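Note that one protein chain of the assembly has been removed; the remaining protein chains are unaltered in position.
Entry: chain A
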Amino acid sequence: MAPAPPEGHLLTMSGITKLFPGVRALDGVDLEVQAGEVHCLLGQNGAGKSTLIKVLAGAHQPDDGVITWRGEEVQLKSPIAAMKLGIATIYQELDLVEGLSVAENIFLGHEPTSAGFIVKGGEARAAATALLARLGHPEIPASRQVGELSAAHQQIVSMARALSHDVRLIVMDEPSAALDPDEVDNLFRIVETLTADGVAVIYISHRLEEIRRIGDRVTVIKDGRTVAVGLPAKETPTSEVVSLMTGRKVAYVFPDRPSVADAPRGEPVLRTEGLTREGEFEPVDLELRPGEIVGLAGLVGSGRSEILETIFGARKPTAGRVLVDGQELKPGSVRAAVRAGLGLAPEERKAQALLLIESVTRNVSVSSLSRFSRGGWLDSSAERKAARGATQELSLRPDNPDAVIRTLSGGNQQKAVLARWLLRGCRVLLLDEPTRGVDVGARAELYAVIRRLADEGLAVLLVSSEVPEVLGLADRVLVLREGRVVHTSPAQELDEHRVLDLVMEGSPTP
């Protein structure tokens, strides 16, 4: 596509900055989009894509920067303000009301009414059917409940909702993630129809082949900054795109690995044999020795968290088994896993790990209560003492056993979860996104803690969306793509570039 003259710019964002407590999520992002183009936004997890589209949707207010919409400087004070200008966002997690019909969802909040409040159902259904037809899906019944539709059809409804406003720009956040290949083809047809009508699309995807097929231009962001603007989507070599995405500035400090001579040998403490959950991940065989950190690298949805949770018994495998010290664990039993010495620091710390209104002590001791009780009677001073010992071991701050866990920083909350398993005498730690919500400074400390625990004889299985984290911390890395282990090797033999190649293109090991 030939570069349009500046007045053709539909949207210009320049110097957008967004600060969160302790994090500079956006640090001067530039983006310009022209009418009728498919503009692809690329960046690693944590690069700031989600924050940027939330700014554009009016959900976050930028701390600095200018947004120009059709030649005029605007402020997107709220999602409604953005929608009124003609900016619609289709999030990865569709925000539809499952119990309402297709037409009701499409016109939610701006229903055609008479006398201001009586909904004209017939009119809404007719308009909904017209919108669905425009999207090439006249077969979706406007009166059907959205909860009964397939994921692909729900996405169409979400798009119809965007089009029900006078929309000039649609932001699509990984729209193909939940779709089958032929549904993706249909999605692309819709995108082409939209752009032919002059609507601009900001398309976010991790799949480079899609971007090549559908995209016009590419903007790459990294660590909250724009590193490349308006690259031609079809011609730019993959290697160039990947190196733009990876050459990061924020240096993470990773602890040293044990030297080759000290490398863990011993018998594996944890082993999986053909562990499978149909629809989530294909057979996984892995071995974990005491003192070893093994990393699982892959995109969101590649089955990483599911593998961890299945090993831990929180999900039941459809085939295969988990062995600890050669003994098979009862499948689908968290208690069996915990008793065998496994501990999980789950991805959603607040929802899955913490008793938010309780003290640090009680959060740490919850897995070891029987150790501090005789006949069910709790010895709370012993409990406090031991819990405090574990938190001090990890330098948890503040060093106050009565502090309510909710008031702690993300890094210290994570330490409390680790302390829980240390106190339990855990031998295999399963860490799912251990540094999520942990600010950059505290990460290095957490990395050091994890490495020290491994040096003291724990086996660690680490999942992270951040490739450098896996490569920097793990001894061995398994690369996952769409539920399949596509590559296994020592971390030193991989670089970020190579891992991204593997997870995005899925090319088999040469």
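Throughout what follows, contacts are C-beta pairs under 8 Å (C-beta built on N, C-alpha and C of every residue); 3 or more make two chains touch, one makes a residue touch a chain; residues count from 1.
The rule we apply is simple: contacts and distances are computed from a predicted model.
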item: Options "Lysophospholipase L1", "ABC transporter", "Putative monovalent cation/H+ antiporter subunit B" or "NADH-quinone oxidoreductase subunit F": UniProt name of the undisplayed chain; value: "ABC transporter"
item: Residue of A:S114, A:Q327 or A:S381 touching the missing chain in the full complex; value: A:S381
item: Contact residue for the chain not shown (choose from A:G86, A:G341 or A:G410); value: A:G341
item: Touch list for chain A against the chain that is not drawn; value: 312, 314, 334-335, 337-341, 344, 346, 351-358, 362, 366-371, 373, 375-378, 380-381, 384-386, 388-390, 392-393, 401-402, 404, 420, 422-427, 453, 456-458
